[in-house]
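Quick one: the structure is below, and I'll ask about it shortly.
Right, chain A next:
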Amino acid sequence: MLMMVFDVCSHGLLVLVLAPLFVGVIARVKARFAGRTGPSLLQPFFDLRRLFFKNSVYSRTTTWVFRAAPLVVFAAMLALSLLVPLGISRAPAAFTGDILWLAAMLGLARFFMITAALDTGFSMEGMGASREAFFACLGELALFMNFITLALLAHGFSLSGMIGVDAPLSWEHAGPALLLVAASLFIVLLAENCRIPVDDPDTHLELTMIHEVMILEHSGIDLAYMLYGAAVKLLLFAAILVPLVIPFRTGYPPVDMGIFLGGVTGMAVLVGVVESVMARLRLNRVRNFLLIAFVLAFFAFIVGLWRM
Partner candidate 1 sequence: MTAWIDASCILIVFFALAMLATHRLIGVIQLFAAQAFVLGFVPFFLHAHDLSGRDITLALGTLVLKAGLVPYILFWAIRRVSMRSEIKPIIGVGASLIFGALLIAGAFWVSLSLKLPGKPLSDLILPCSLATVLLGFMIMVTRTLAVAQVLGYLMMENGIFLFGLSLFDAMPVIMEMGILLDIFVAVFIMAIVVNHINEAFERSPGSNRGKMGESG
Partner candidate 2 sequence: MILPALIFVPFTGALLAFLPLKNAARCFLFLAVALVHAGLVASCWRQLPAAQFDGALVLDPLGLIMLSIDTFLFLSLAVYMIGYFEHEQRNNRNFMACLLFVLSAMSVVAMSYHMGLLWVSVETTTLLSAPLISFHRTPQSLEATWKYLLICSVGIALALLGTFFLAIAAHDVHTLLLPSLLNGAPLLLVNWLKLSVIFLFVGYGCKMGLAPTHSWKPEAYGQATGMVVVVMAGALTQCAFLALLRVSQICHKTGLTEFYGSILILSAVLSLIVPALFVLGEKNIKRAFAYSSIEHMGLLVLGLGLGGAGVFGALFHMINNALAKVIMFFTAGSIAQKYGSARVGDVRGVLHVYPVTGVFLIVGFLAGTGMFPFATFHSELMILNAAITSKHYVLAVVVVACLALVFVGIGRIILEAAQGEASAPVLEKKENIFMNTAIGLGAAGLFVLGVWLPVPLERVIRAAAALVGA
């Protein structure tokens, strides 16, 4: 019992520390690409600290939903993090079929985010909410197709089994399908976390943006929860993707952990590079972008079936 509590705490701590760092690395890469030195890697921590010590301002039209949303989002993300292994830190709450729990947590967070946005009665937030809902539909389709493929490859329905914490999927056997799943999941990562080809996380008050416009009315500690939740989500997606791309274990925990951390850093760099070299897609093309993710996952599924 005590062991379990310790596991959960250490795992949670790891998530909470790594998430803002991940965002920091992306910011640093983007700055380098733009020819600037960029902020410190710890800058997201400072931002969060500043926001945590500020009070929130609420509009008179909002109800309890608006106030509950940031906490629900953050809590859902933390609950989700218990399913995702981080290097040698096993998922404390892995069980068969936990991908459904993962989807439920993502859905819960999204539901509250969207209702909170609608709750403000601000037309732009409503617009962002509708876009979020639409893209999430397509994104989840691709996400689930990927999970189905992974379940097929790993013969198991637990996320930890799928991404091969204990028994990594072999590239010899599952390589071709894994390649496609990785590409597809990366697109889903960009879309779910509102990164650049889909949404621009740096701009505010622009008609085309999605995520940032939805948290426009949140301030102070609420905003901090929202941002922290988003950072955790990004980290968790990267943590799911990394073991798929680097599917081998040396057996020495420190080395494995190093490889994992290196992989996550690499993923952050990759996201930063993508954000720097690509332009945001026109809104009606985002749909096709997500469809590509789905088709790739479907292709991976077929290849997986072919190799059965």
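The rule we apply is simple: contacts are C-beta pairs under 8 Å (C-beta built on N, C-alpha and C of every residue); 3 or more make two chains touch, one makes a residue touch a chain; residues count from 1.
Picked so that all candidates are chains of the complex that A comes from, given by their letters.
Keep in mind that this is a model prediction, so the values were computed, not measured.
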**Request:** Just give the number of the candidate touching chain A here, out of 1 or 2, all from the same complex.
**Result:** 1
**Request:** Over in the complex, which chain A residues touch candidate 1? Could you list them?
**Result:** 171-172, 175-176, 179-180, 183, 285, 287-289, 291-292, 294-296, 298-299, 302-303, 305-307
